[in-house]
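For this depiction, one protein chain was excluded, whereas all remaining protein chains were kept in their positions.
Each chain gets a letter, A and B, in the order it is written, and its residues are counted from 1.
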Amino acid sequence: MSPIVPNFRKASREAVRNSQVIAAVRKTANLLSGMMALAVANTPDFEALRNYGRTRKLEISGDLEKYAQSFAANAQAAGAVVHRAKDAAEAARLAIKIAADNGAKTAVKGKSMTAEEVELNEALEAAGVTVTETDLGEFIIQLANEKPSHIMAPAIHRSRAQVAELFTDRLGTPPDLSVEALVAAARKELREKFLAADMGITGGNFAIADTGAIVLLSNEGNIRMATTLPRIQLAVVGIDKIIPEMADMPKFLALLARSAAGQTISSYLSIVTGPRRAGEEEGPEQLHIILLDNGRSRIAKGPYREILHCLHCGACLSHCPVYRAVGGHAYQAVYPGPMGSVLSPLISGLEIYADLPNACTLCGRCAEVCPVCVPLPDYLRDLRSDVNKPPLMMKMAAFGAHTPSLYRLGMIAMRQMLKKGVKGLMAPALKEWTVCREPPEPQAGESFRDWWKTRSHGQ
Amino acid sequence: MNMPTTRRVSLFLTCGADALYPSVGRASVRVLESYGVDVDFPEEQTCCGQPWLNTGDAKSARIMALHFLKVFERSEAIVAPSSSCVDTVRNRYWPLFKGEPKLQDRFRKLASKTYEICEYMHRILDIPGLPPHPEPARTTYHSSCRTLRGIGLRGVAENYLKQMLGDHFVPLPDADACCGFGGSFSVKFPEVSGKMMEDKLGNIVLTGASTVAALDMSCLTHLSAGARRQNLGRLRFVHLAELMMEALEGKTR
Partner (left out) sequence: MILNQYLAKAQGVGVHVELLSLSDLNRRLEALVDELKAKSVALPLIGWPEPLLRTVKTEVEKCGSATVSPRRRMDGSYEWNRSALGSANLGITFCGAFIAETGSLAFPSGPGLGTLASLLPETHLALSCAKDCRPDLGGYLAEFGADIPSRLTFVTGPSRTGDIEASMTTCVHGPGRVLHWIITGDFS
């Protein structure tokens, strides 16, 4: 799909040097994780909620198709048109057709990673539909012609000063505006687009099987606008977003809002069930829902099934030490960070994203904060078995390492070589190690084994 | 009282201490012995197999796990001066043998009797306090990821450090952040690993400590090698057991 072959080593090497981006990422990631910690601390039954979330999600991922069919039937009964897309290309084709059938030329869009996954903007633009991103973060990166670098905070990598410069350049605002003034400028710019747009495009945070409703969270109010003002609404929703009943929603909402931004609930919660009804003055004439599979049914049947439980809250990104060191763009994937390092290779191909499962220190922070307990470090470790080809040297080393006599010789050799400096044999082995460090320094004096022997004999 | 008269422990040295840090092994033996524990050292032991496990070579990791089982299965308890190795034995071995319930059972038994030394002193020996250190130096503590999230030991090492060092113990800012080692990660992505290491070293320098203690020599190998590259002066990197030994014996190295 992407013309560039992702290379995390190369991208991350450049990313760690970009101190401006890293400072911006850290600042926001720190605030987000702080707010989450506070919200969780104020929720005494949060662990019980997490367990509920995981258990319920296991039921769902065990029978994705059943819930997808039930959702589709109920959404249709409520007047929505439900389309099933087996992959990204089909979803894009469907979206283009919906726009063309209705003569839609302009669209306002709410933030949706699922739409990023299908490269919806590119597809619609190519078909002559002007798409305006309306989430402030997405609006910023659309102006900058960039991709989101965080699934919840897409412009996390940009500082206020950079945004001000961008607005001056692209919107003609006075230089060096404050955050408040930048927000006011975006409000003015986007209000007109909302009122004029033919089509409103959103994702969906949850899709409720038993009522056919799409549930959308937003703090800015752009989603409310996109689902109320234009005459056509399109929601692109992954089949993993379906939950069985409306009664499940408040619990998943509680998990998501706390983990995403330390909130009890977002400023706006929109429950959208079908299009405008008879007599109503608001809402679209048509509601189209594209249910996207794109590998999800396949993932549900495999060993990494629980990645489909992900609520896309972004907590694992904000807490990940690697993400915080390199930012989201270094992953060169729609989904970065821990959840992305599992999901991106599974969706797009292990061979394309073979680096990502390795781009993790297995520190375990992501699993600790995941609101539905996805075993991310376990998955990343297991995925390495699928993407790495163990080098012959490591295989030989394994033989040596479980043969006590060879192992002892190896340890002695390693001590000697490290003591004598790294000329010769050790130098190539230490090439990558010494990029940022000196070679390990063995302690002087006798080895433990020699000490133990002398000691046992002495006793 | 039905307490066993003498507790017996097999020391799992770990390959890191075997190759680089004999003092960590010696300190572990002497600390345990000072509490009356009978320590033995099975000489056939090798490495726990983490390098293979964490690079996705499950086949080799299984071979290593089986060797570990052969060496240590009959031990009353296994104690190692390393949280990451204990985490491997405790939490990573048995899932390698799905579909072999009998073998998996044996690995679960093995898991239930393997401890990090600081953990063993706290949870099994129930040592409430340690004597003051004879020459306390300003010391900070790197709570490694596997200590915190692997074996779930929080606050225990810090408490022991406070008892031994009093005000000379200075907590590390952003303590639960990873140091950037991550095994194969450190050589696959050395620039990122180096950036994370720089941040950790920066926090260490902020504390003004001259000694850095941890329960994982692998993190400390990475950090000490980085500190030398960055010319951070003479920082001492030790396993907690070494400071314990000095406190218990009333003398430094």
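One rule holds in what follows: a residue touches a chain if its C-beta (ideal position, glycine included) is under 8 Å from a C-beta of that chain, and two chains touch if they have at least 3 such contacts.
Since the model is a prediction, treat every value here as computed from it, not as a measurement.
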Chain not shown, its touching partners among those shown: A
Residue in contact with the excluded chain [from A:Leu58, A:Ala73 or A:Ala247]: A:Ala247
Candidates A:Arg13, A:Arg56 or A:Arg224 - the one touching the absent chain: A:Arg224
Residue among A:Leu124, A:Ala155 or A:Leu346 touching the omitted chain: A:Ala155
Touching residues on subunit A - with respect to the absent chain: 24, 27-28, 31-32, 78-79, 134-137, 140, 153-155, 158-160, 163, 179-180, 182-184, 186-187, 190-191, 194-195, 211, 213, 219-222, 224-225, 227-229, 246-247, 249-250, 253, 261, 264-283
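Keep this in mind: only the chains that are shown with their structure count from here on.
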Of all residues in subunit A, those that touch subunit B in their complex: 8-9, 12-13, 16, 22, 321-322, 325-326, 357-365, 367-368, 381-388, 390, 394-395, 397-399, 401-404, 407, 411, 414-415, 418, 432-433, 435-443, 445-449, 451-452
Subunit B residues touching subunit A - in the complex, by the definition given at the top: 13, 15, 17-23, 25-26, 29, 41, 43-47, 49, 51-58, 60, 63-64, 66-67, 145-146, 148-150, 176-178, 180-197, 199, 221-222, 224-226, 228-229
